[in-house]
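Presented below is the structure to which this report refers.
All protein chains but one are shown at their positions in the complex.
This part shows chain A:
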Amino acid sequence: MAHSGINVLFEGRNLIRLFGGLWTTVEIAAVALVLGLILGVILGVLRTFPNRLLRLVLRLYLEFFRIVPTVVLLFLFYYILPKQLGVNMPANQVATLVFALWTAAEMSDIVRGALISVPKHQRESGMAIGLNRLQLYRYVLIPQAVSLELPATINLVTRVIKTTSLLMLISVMDVINVGQQVVEANNQKYPTGVFWVYGIIFVMYFAIDYPLSWWAKRMDKKRLERANG
């Protein structure tokens, strides 16, 4: 077993480097998600306001980020920001920005959907006790929307984490990029190394995403039980 492929992981600092790459991935995803979810909630609330122009602008924003593939978005920001706008950001920050804006767009749709599915009578009951618009959202609509939107939000989170695998295309040293380098550097000595490296990357992504999607499923089930119980 001297040349068993699995040893590629224990060669030199390979494993530590892979975890380092994973950390970069998680960091970008986490910052982008926090910013994106907050911005998305605000945009989602604004999209339920009666102002048409505001709604149109936000709708266009959503459609742009939803229709344009994430890879294209990454390239657009990575190449256009410095060239046309003179903004020079490290690749990690560009990635965080793109993912945050994308998350915000998707989240705004989730929040809007949840808010408009709170029954109209709830809104009127709130108005009838003299709540102003801010109070109506704060105490009545948003708390009820949260339980409706939580599963969809968690699914969005898992999608964002998964999609970070595209980051290597703008040379972010994420876990995939590091894995690629490890594979190439050890190709001679470990011809089957590629299997093990991508195998462990699979395990890493799975370990992060699976609990989230399990949680989402469980919450949805609970919500349905509550609604029907």
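Note that a contact is a pair of C-beta atoms (placed from the backbone, for glycine too) under 8 Å apart; a residue touches a chain by one contact, two chains touch by 3 or more; residues count from 1.
Note that in this section contacts and distances are computed from a predicted model.
*Asks:* Between "Amino acid ABC transporter ATP-binding protein", "Alpha-D-ribose 1-methylphosphonate 5-phosphate C-P lyase", "Helix-turn-helix transcriptional regulator" or "Planctomycete cytochrome C", which matches the UniProt record of the unshown chain?
*Replies:* The correct option from "Amino acid ABC transporter ATP-binding protein", "Alpha-D-ribose 1-methylphosphonate 5-phosphate C-P lyase", "Helix-turn-helix transcriptional regulator" or "Planctomycete cytochrome C" is "Amino acid ABC transporter ATP-binding protein", the UniProt name of the unshown chain.
*Asks:* Looking at the whole complex, which of A:S125, A:S171 or A:N187 touches the chain that is not displayed?
*Replies:* A:S125
*Asks:* So which of A:L73, A:V140 or A:L156 would be touching the chain we can't see?
*Replies:* Considering the complete complex, A:V140 is the one touching the chain left out.
*Asks:* Could you please point out the chain A residues that touch the chain left off the display?
*Replies:* On the chain A side, contact with the omitted chain comes from 119, 121-122, 124-132, 135, 139-140, 143-144, 147, 226.
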